[in-house]
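Here it is, the structure, as structure tokens.
With one protein chain removed, the remaining protein chains of the complex are shown where they sit.
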Amino acid sequence: MLLVFVLAPLVLILGYSFFQRGRFGGVVFNFSFDNFARLIDPLYVNVIMTSVGMGLVVTILALALGYPTALAIVRLSPKWRTIALVAVLLPFWTNFLVRTYAWILLLNNAGWINQALQGMGVIHEPLTMLYTPQAVAIGLLYMYLPLMILPLYSSLASQDAQLVEAATNLGASPWRVFRTVTFPMSIPGVLTGCVFVFVPAMSNFVIPELLGGGKTVLIGNLIRDQFLKARDWPFGAALALVLTLLLIALLVAQQRASKRLTDGPEERKVSSRA
Amino acid sequence: MRSKIIPLLVVATFATTALTSCAGATTSSALDPSADVTKQTLVVSNWAGYYPEGLAADFEAATGIKITIVNHATNEEIMGKLTTGADSGIDVAFVSGQYAQALNEAGLLQPMEKSMIPNEKNLYTEATTLSYDMGNNYSIPYAWGTTGLCYRSDLMPTAPTSWNDLLNPAPELVGKTTMLSTERWMALPALKAMGMSVNSTNPDDLAKVKTQLLTTKKTLLAFDDTTFYSKLISGESVMAEAWDGWCNYGIAEDPNIKFVVPSEGSDLWVDTMTVLKSSQNKEAAMAFVNYILEAKTQAWVAENILYKVPNEAAMKLVDPAVLASYPNLTMTPAELLKQETVIDLGEFSPQYTKLATEVMAG
Partner (left out) sequence: MRKSRLAKFPLWLTYTFLYVPILVVVIMSFNASKNLFVWRGFSLEWYPAVFADGAIMTGLQNTLIVATSVTILATAIGTLMAVGIHRYTRGGLIRAFAIAPALLPDLLMAVGLLSLFSLLSMTLGLYSVIIAHTTFAMAFVTAIVLARLANLDPSLEEASRDLGASAARTFWRVTLPQLAPGMIAGALLSFTLSLDEFVIAFFTTSPTSPTLPIAIYSMVRFGVTPEINALATMLLLVSVLTVIGAQRLTRITDSL
């Protein structure tokens, strides 16, 4: 039953990718690979490359900010852990458009950040921050940071505290404990978090529009435009299929890597040392 | 288990679309003028804030028909929902003219039963011969207007008169202008500036538009469909390609904001009411369309939403003070009709979407 609700919509939509758009929208059942041929257009290849690049930047930033945060949360007392965790998510209980508009107010030329910086005399001319790819990256990072922190927390919290203690007692420096015990054991969480951030960052279409001023196009915008604007479902489905294949490949790679790294020699070395 | 499900679903895929394509043929039924409409319940989908607040209660009191009014944000959204083939549960949908045309082509619309809409006589005659639906067979106009330049007269050295003032702006305006991001309106200024039709289906025209827009893009603050008038109020931008009604929201906050239709001409857009063929309450739906066409209902729209309405009787009721504050409300039907009516371009439509992508990603 569950498989039906998960797989059926997927199969339905992906089936469309082999058909054609009707004159005024809708789907005409002419089997063809035309939609995939259209994908090879440098325009779409370019957009896909931009999306992958943006996805990577956002994922790296999220990991750089999220990992130390998750680690700090795990090291809080159990009472504070839950509070800290909820505090990560609370901002997301306000509507996402509301939050995005708040960024517009912060980033624009006469915005709060520019005014603060000018007030402090740090800068004299306003910095152009809004309607740039950087603004899109900030917006996406803001949107998806919790998707990095939660899996990291889940995976770090499951670590045996005794292991860290033992390593420390045996004289290992904190950095060494982190490098040889904590980090290797958190790799499943790191990989899950990375996939959770990378993929949605590419398929978001509102942030590129509002914070990028429509000057940055990601694969999410393309898919939305095909489904809703051009009413070209078959081509939209073909685009989505590419994204889905990319996604499945990533997930399989993630599972493999996580398995190899946790079952691999690294851990055995660690546990024998501990 | 999965091996059995997938072939089943492939069959199902065909079935859905087969259903979608013949939905029109199976559910169409003749209207019964003597039907007891008070037993029917209506669901109407309109743009948020685009109708009087007490509309539902007033309509119910006047006709005895129970009604729920729901909101959509954009044409694209409601189209997406209406065209999946599922029963949307919506009886009357407000969409722009070219979208009504596409819905009708897809066989989703019920022809208007004119005998049940006597108030159609309130419409300007110009509003009955619009090219997306000559004679208003399946759609009735609700509001109309055009696209032009909305600008800060106090921050511009000279008032703009041409689309070229936006496309190739003076150096001091660089980084201070915005354009609409919806594909047809993104192309409009360049098409008109080069003397082409807003409904052009000539690939060469679009290629020229693309070259122009890629140059223009470097001078723009942003492509913006929703908050362009806010940017004008805050002074972040000084000139925007804008729909007349939305420019009025800017004028309401700052009288220095002005609207002009560039000399090269522009478009005529129409927001319409349509009745879905899948509706089980078609008689009540017709009664609703008729109710909206009453002069006082549409006069409210003009006065409060600040959009022009194609209703002659209603426009006569509008407070002269409002007309004086928002000069573009006084554009006559004849002036509007000089502009080109936007129509759906059928299989050429994706070319415009592609153009918009090329410009925005370029």
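Structure notes:
In order of appearance the chains are A and B, and numbering begins at 1 in each one.
In the analysis below, a contact is a pair of C-beta atoms (placed from the backbone, for glycine too) under 8 Å apart; a residue touches a chain by one contact, two chains touch by 3 or more.
Bear in mind that the values here come from a model prediction, so they are computed numbers and not experimental data.
Screening A:46, A:118, A:134 or A:244 for touch with the missing chain picks out A:244.
Within the complete assembly, A:145 is the residue of A:54, A:145, A:164 or A:217 that touches the hidden chain.
Panel shows chain A; residues 2, 4-10, 12-13, 65-66, 68-69, 71-73, 75, 79, 82-99, 101-103, 105-106, 112, 142, 145-147, 149-151, 153-155, 157-160, 174, 185, 188-189, 192, 195-196, 199-200, 203, 220, 223-224, 227-228, 233, 236-237, 240, 243-244, 247-248, 251-252, 254-256, 258-259, 262 of it touch the chain omitted from the view. Contact between chain B and the absent chain runs through residues 12, 15-16, 19, 43, 45, 47-49, 68, 70-74, 77, 80-81, 84-90, 226-227, 230-231, 233-234, 236, 246, 249, 253.
Convention: only the chains that are shown with their structure count from here on.
Those residues of chain B lying in contact with chain A across their complex are 1-2, 5-6, 9-10, 12-14, 16-17, 20-21, 76-77, 79-80, 83, 101-102, 105-106, 175, 181-183, 217, 220-224, 227, 234-236, 344, 346-347, 349-350, 352-354, 356-358, 360-361. Chain A makes touch with chain B in their complex at residues 3-4, 7-8, 11-12, 15-16, 21-27, 29, 43, 46-47, 50, 104, 108-110, 128, 131, 209, 213-217, 221-222, 225-232, 235.
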